[in-house]
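Would you mind keeping the following structure in view while I ask a few things?
All protein chains of the complex are present and in place, except for one that has been dropped.
As written, the chains take the letters A and B, and residue 1 is the first residue of each chain.
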Amino acid sequence: MAVASTTSTVMNNVEAVRNTLYEALKADDRTLILGEDVGARGNVFLITKGFIEEFGPERIIDTPLAEASIVGIAIGMAMEGLRPIAEIQFADFIYPAFNQIVGEAAKTRYRSNGDYTCPLVIRTPYGGGVRGALSHSVSIEALFYHVPGLKIVAPSFPADMKGLLNAAIDDPDPVLFLEHKKTYRLVKGEVPAGHYTIPIGKAEIKHPGDQVTVVSYGLYVHQAIEAATRLAGDNISVEVIDLRSIRPMDRTTILESVRKTRKLLIIHEDNKFGGIGAEISAMVVEEAFFDLDAPIRRLCGPDVPAMGYAATLEEEFMISTDRMANTMREMVAF
Amino acid sequence: MTTITMPQLGETVTEGTVAQWLKKPGDAIEKYESFVEVSTDKVNAEVPSPVSGVLREIICKEGETVATGAPIAIIDEVAVAGAGGAEPSPVAAHAAPAAVAAAPAVVSNGAPRGGNGSVNTSEVLRGVSPAVRRLAREHHVDVSSLRGTGHNGRVTANDVLAAASRGPVAPVAVTRAAAVAAPAGAGRSTYAAPVPGTLVPLSPARKIIAQRMVESLATAPHAWTMVEVDVSNVWAWRAKAKDRFQQEKGQPLTLLPFFIHAVVGALKANPLLNARFTDEGIYVESRYNIGIAVGMDANLVVPVIRDADTLSIAGLAIAAGKLVEKARAGKLGADDLTGGTFTVNNTGANGSVLSKPIINGGQAAIVTMEAVVKRPVVIADAIAIRSIMNVCLSLDHRVIDGTASNAFLNHLKKSLEAMGPTGDL
Partner (left out) sequence: MAKAISTPALERHGLSDDQLRWMLRNMYLQRTLDNRGFQLNRQGKIPFATGSEGHEGIHAGSALAFARGRDILVPYYRDMGLCIGVGMPVLQVLLSMFARAKDVSGGRQFPNHYSYHSLGILSISSIIAAHCPHAVGAAYAMKLRNESGRAVLCTFGDGSTSEGEWHESVNFAAIHKLPIVFLCENNEWAISTPRAAQMAIENIIDKAAGYGLPGVKVDGSDPIATYAVMREALERARTGGGPTLVEATCYRFLSHTTDDDDRTYRTREEIERHRHLDPVPRFEALLVEHAVLTSDDASKMKKDVLAEVNAVTDQAEALPYPAPEELYTNVYEGAYAPWL
């Protein structure tokens, strides 16, 4: 495997995913992609455009419209020695595959006590802010992060997309790879050339500070950084942690930061009740009770089924950068 | 079989003395019943039993001092019908910031009044975050003494750290000047009846007094001034009212409540006298909690009349009377002794005409009422015989200068001289 070279290119998240998949297909014959419209159409966001021409329809499979078997067949492939990368076209469509993901993929190693393993990647775009309405905007991580045997990652930056996707493909266990669709073209960044991985389970401080810890992932990491930058101008120091991995999650980085700032704000797009902010809050109170100088706060999606199509409804659901900044400000002043 | 250990009474306390056993071996004890009196600082605390049973053995004798957590007695547990399962009385509320042990009785510094000498710890700790609690404990900072800079006046972790960086509050390791050792083999006598050639061992109370006095002089630069006050009229008022007062209220009427009343007025007009020095600035108190020095045989206590500005002269007399009675009976509780903002010392009761008192730690000044003496004075170029009382003031020169102290004393003098010969108590 080539070591990451010193050259890097600026690209957006779509390009980062696309390039990573391309390199993986080239490097390993066992790798293949299956999903709806991934072949001739090249994926609805053009992530796999041109792949079927280069790698052939046996490795870039346009499946029937059947999510359960997209994942189920991929599981069988993985159990028989291939390295499948299954795609669910939108996270909102993943529910028929729930049984295969949670009941089968997550348990393959465990129920066979290691006799069989399931090295499977399931990629899917999630998240709102693109006028996607009720069935093209949901976040699903809370449904799955609860499940032992699954790994879940949700990177936000192009360099992280590449490193974590490579790690997911290499991982001997099933990984749910979540791509925030609004960041596909919105977010650009430097991506080092060559093959590299970022360990699954490691968060990263994207904006250091010492008066409040902000934990986030997905689109909102970028907004949180923007808010933090704004507040720095008022001499308010905010530390933004990009979780990157949801299961396993980086407790060490979170606790180190909370011990420094003594205040914790969790921001996520997913519904608040039962969202991952709840787990982080419980963990921090368990581990760092005597370091907390303010109640933990969560800025999260409202507890309604989904954001509506009308712009006013979507805006009400999504959290603005202003609101994030104000909350950070309040917490620092507490 | 339950082993009872010496409870931790107060943040910085590391030992306690068994003052008096209220039960003897073989006696039955009910859960929550007081069975021993323990003394630390100036407080005697009764310890309620954690279990019902029979006192089997006394490990620590009366007068013996042991470390916190050391065993003092053994109780054989016996289930007693009707023994409560409810939470213990407020006396047994759990520890203030520093105390970690599950002590049956706790005295918390600066606890707001909870009545009956009980401690309402939750009031102290309301609004105090876990980080503040821990930092306060680690750095020996009294949270209730801090002014918070957080939301709604909340004490923040940074406030605690800032206070801690000003230096430890207690106990201060003050270097002892040439402490000469007692001759070997010296006998013992008591503070109340000292015998020449003997050693009077320091009670916990005397140790604390010694410590606090050194501390006060070491930290606050003391300056001193005095005025003469013509108390003829207020003395006459008192003389007229005292018999009826004794009849109606069952206690004597001294000059003290009149004096305190005038002091409060003078403090209101001169707020720097009712303040304290902090590294961040002079904190001007919002309440008027007047401490009154009460000397006893072996001890000096300064119980506090809270919110003296809300009391009439009669009210002040009664409050003072109650405190003195409690002090003499050794029954002062934690909130009787904490939270004072200014102190009055009636040194004159012992005949003194001039005193140079030591400021009560954490305050800016202390004032004395000296003896009332008939003196010849000049009034309108003629000689008259008037009752004159010297009023002496020691002040913390970091907080108060001559201007402020004299303004205060002049205000006090004017009020006192304008009171009586009759009036409404």
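Everything below uses one rule, namely that a contact is a pair of C-beta atoms (placed from the backbone, for glycine too) under 8 Å apart; a residue touches a chain by one contact, two chains touch by 3 or more.
Remember, it's a predicted structure, so these values are computed and weren't measured experimentally.
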item: Displayed partners of the chain not shown (whole complex); value: A
item: From A:K151, A:K182, A:H222 or A:R329, residue that would touch the chain that is not displayed; value: A:K151
item: Which of A:E23, A:E87, A:E104 or A:D293 contacts the chain that the document leaves out; value: A:E104
item: Residue, one of A:V44, A:M79 or A:A278, that touches the chain absent here; value: A:M79
item: Sole residue of A:V10, A:A66, A:A232 or A:A310 that reaches the chain not shown, by the stated touch rule; value: A:A66
item: Those residues of subunit A which, in the complete complex, touch the missing chain; value: 32, 58-59, 63-64, 66, 68-69, 71-82, 84, 96, 99-100, 103-104, 107-117, 145, 148-149, 151, 172-173, 201-202, 245, 247-252, 283
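The working rule: only the chains that are shown with their structure count from here on.
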item: Between subunit B and subunit A, distance of the C-alpha-averaged centres to the nearest whole Å; value: 61
item: Subunit A partner contacts - residues on subunit B that touch it in the complex; value: 129-134, 150-151, 154, 156-157
item: Contacting residues of subunit A [partner subunit B, same complex]; value: 262, 289-294, 333-334
